[in-house]
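Submitted below is the structure of interest, expressed as structure tokens.
Only a part of the assembly is drawn; its chains keep their places, and the rest are absent.
Letters are used for the chains, namely A and B, taken in the order the chains are written, and counting of residues starts over at 1 for each.
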Amino acid sequence: MSLMTSAVLPPHDLAAACGAALDDLRARTPLVQCLTNEVTTNLVANALLAIGASPAMASVPGEAEELAGAAGAVLVNLGTPGPDQRSCVGPTVAAAAGAGVPWVLDPVAVGALSVRTRIARHLLTERPAVVRGNASEVRALAGFASAGRGVDALDGVDAAVPAAEALAWLTGGVVAVSGPVDLVTDGTTAVRLAVGDRLLTVVTGAGCALGGLVAAFTAVTAPFTAAVAASTALGLAAERAAPHARGPASFQVALLDELYLLTGDDLAARVASAQRVEVPA
Amino acid sequence: MSLMTSAVLPPHDLAAACGAALDDLRARTPLVQCLTNEVTTNLVANALLAIGASPAMASVPGEAEELAGAAGAVLVNLGTPGPDQRSCVGPTVAAAAGAGVPWVLDPVAVGALSVRTRIARHLLTERPAVVRGNASEVRALAGFASAGRGVDALDGVDAAVPAAEALAWLTGGVVAVSGPVDLVTDGTTAVRLAVGDRLLTVVTGAGCALGGLVAAFTAVTAPFTAAVAASTALGLAAERAAPHARGPASFQVALLDELYLLTGDDLAARVASAQRVEVPA
């Protein structure tokens, strides 16, 4: 499998690359070092295990950066930026960047809250491979006006397109906007993914889990493919989980089970049916 | 629907007001800003989503108070008062009080442990709309001798009545004591609620989830109604969950599912059957 690192694959190849990436992830079980948040860290860890990665949640100064340089990928989730995280997020991201380890930024509630907004903007200079957020977070991070309220996206994915493109140009990376339809863009080409289930919005940390999955995939494939593979994997697992669910908690249980049961072929087929590529004029 | 803010509704109206409050909560999805604890924060967030609120867990100085003034309600759970929480709990409660946002105090393990006991007593001057605890916590917070051990209530609800009344008079608010039979009092009139299931005692954080639900209801109704609605909602969900459970973990899953499935009519009917009002002589 040949992977391009800075360009987007044509639709058929993208679907195949996503399926191959999942098989690869399971074969290699990359270590994903996570600075994450206290509300959802257990779910993120379990989502990483279910997809085939090995999660590490070292968030203490001196340890976080130690692991970042040796990991397959790094996740920075700003949901609860406590004292240790505020101290070590800079060195951790610098260690990842310095070692060529891809890192993913999940700017939880950026825009609505000031401390994390300053941290997130500062981190952009270290060029995240992928920024993953909802429409309000992506708009706010790019400096656009945002209607976000805490972790809720009150802006639609369409409203985030210019901001996502601007962010992608600024970082040289990929931006993934999650919503009823997900959007992945590198600033030039965008893919929309019609996949998922409404119950994802009543489970705390579904977005955080997606951030973790994106990071896991960046350890084995190019950022654009990683973002598409992760978004579709979570969405497909949600679609398969919904019939097993009586409500949000049984849905979450089934969601993790289905992530675990997903195969590369399943994922490739669903990427093929979910994607709508928008090539620039 | 007409709501009284400082008096207790007669039984029939109270049941109807609880049902209407749930419908209202679902229609308005109020933001509930939570300072909560690291053991149970995920469960509290999921309980809030299940009942129809929008949880925010901003616990960093500078952010916690930022959100408190703009939220529909604020929850302060003292289960693990870490360094950031110790710094920001005072300003957060002051911001809520200053903006007229109702706030709820959950004095987890107060009495048994000294740091949180001092914090909790100090916070009382900011007049919580509702204090929600078990009998031992309520006794300890009111300055009565308590047999509490960690988070366990070793005192019965009856033993907490004078303490609950004293606390209600001190704060000008409502006190909700949870146990095999729940008690809600404003210092003058008390309602007892015979609702719930014994499995609630083997799930960590069931009390914390109740604190979150009380806060959510205070965003849409008067404190007394909010405490009755939340206690009955959790108890009714527990009763419906028990037949689906093989043990405490499947019970917790079913409990959140049932909270999500609860309707205003369900809740009104169960309040009507569960309540026993004690009017002062």
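By definition in this document, a contact is a pair of C-beta atoms (placed from the backbone, for glycine too) under 8 Å apart; a residue touches a chain by one contact, two chains touch by 3 or more.
Note that the coordinates shown come from a computational prediction; the quantities given were computed from them, not determined experimentally.
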Let me spell it out: one sequence, repeated, and 2 copies placed. What is the copy number of the whole complex? 3
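Note that in this section only the chains that are shown with their structure count from here on.
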At what distance in angstrom does the C-alpha mean of subunit B lie from that of subunit A? 34
Going by the contact rule set out above, which residues of subunit A touch subunit B in the complex? 37-40, 42-43, 79-83, 86, 109, 112-116, 149-152, 202-205, 245-250, 252-253
The answer for subunit B against subunit A in the complex is residues 31, 33, 38, 41-42, 45-46, 49-50, 54-63, 66-67, 82-84, 244, 252-261
